[in-house]
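With one protein chain held back, the other chains of the complex are shown just where they sit.
Now for chain A:
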Amino acid sequence: MFAELNSILNTFPDKFSQEEFIIISERRCDASFLIHHFLSFYLRARCKVCFLGLVQSFSHYNAVSQRLGVNLVQAKEKGQLVFLEGLQESLDPTKGLQDLFQFVRSSCSGPSGPLGCTDRSGGPEEWGPPVLLVDDLGVLLSLGVSVGTVLDFSHYCRATVCSRLQGNVVMLLHCDEEEDDGDDEGAEQLLKGLTHQCSLTLHVQGLPTGYCRDIHGQMEVCWRRQQADEQHTLNKLFQYKVHDKGASFFARGTSSAFL
């Protein structure tokens, strides 16, 4: 959980908005640090988390989360975290994503804890609203799933988790720069479709001038839905640097390396 990002997004473990659909898009960089942020954030907020980790193995996520102060193994044992390791399941894209959706639905709306686990008052441990995290939708495209199928999947997930169960959904999508329109219709189309449905988008890009040691990239935060009473569609732009135990965000040009 990154404290600076919490203040930027105005969310805190004890007070965060529900029914949010958050999209993280990455271009020319690696935005998986944001997925780790949201994972540790929602686990600290005592939500029931369903995590589809398609890119890396469970031990990778566990190792990084331990640096951020959260233990995934314990969360799994207590029933707070349901983890799908994509590398170990054999995802068969020709059959579509129905099995994946069934898994998501059953884990998000299932009983809040394993039967043997009780809290002090003797009942099963209650977790907060369910949260679905997906890392990364681009893997599904690489495996041959069509854009329409992935859009349907995201729509069904949003309808189930956000609308019916009042939870949140966070999805990561990797897009590449395309030179002309014919190249990567898949990821760009998918991004447009998802951005239309979402309430908050975090566009993460590498710097256009190339790699820099002190600034790893820039992040644009776009709120799409009107928040509470405010009627603004504010876009904020930050630059960031990822450290070993977190990430720091600063306004453009104010990196500590240059000031």
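Definition applied: a contact is a pair of C-beta atoms (placed from the backbone, for glycine too) under 8 Å apart; a residue touches a chain by one contact, two chains touch by 3 or more; residues count from 1.
Just so it is clear, contacts and distances are computed from a predicted model.
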Looking at UniProt, which of "Histidine-containing phosphotransfer protein", "Elongator complex protein 4", "Glucosidase 2 subunit beta" or "ADP-ribosyl cyclase/cyclic ADP-ribose hydrolase" names the chain that isn't shown? "Elongator complex protein 4"
Which of A:H36, A:R105 or A:H203 contacts the chain that the document leaves out: A:H36
Given A:P13, A:G96, A:G193 or A:G246, the residue that touches the chain left out of view is A:G246
Full-complex contact with the absent chain, from A:N71, A:S142 or A:T195: A:S142
In the whole complex, of A:D152, A:D176 or A:E220, the residue touching the missing chain would be A:D176
On chain A, the omitted chain is touched by residues 30, 33, 36, 56-57, 59-60, 63-64, 67-68, 87-88, 93-94, 138-139, 141-144, 174, 176-179, 183-184, 187, 210-211, 213, 216, 242-247
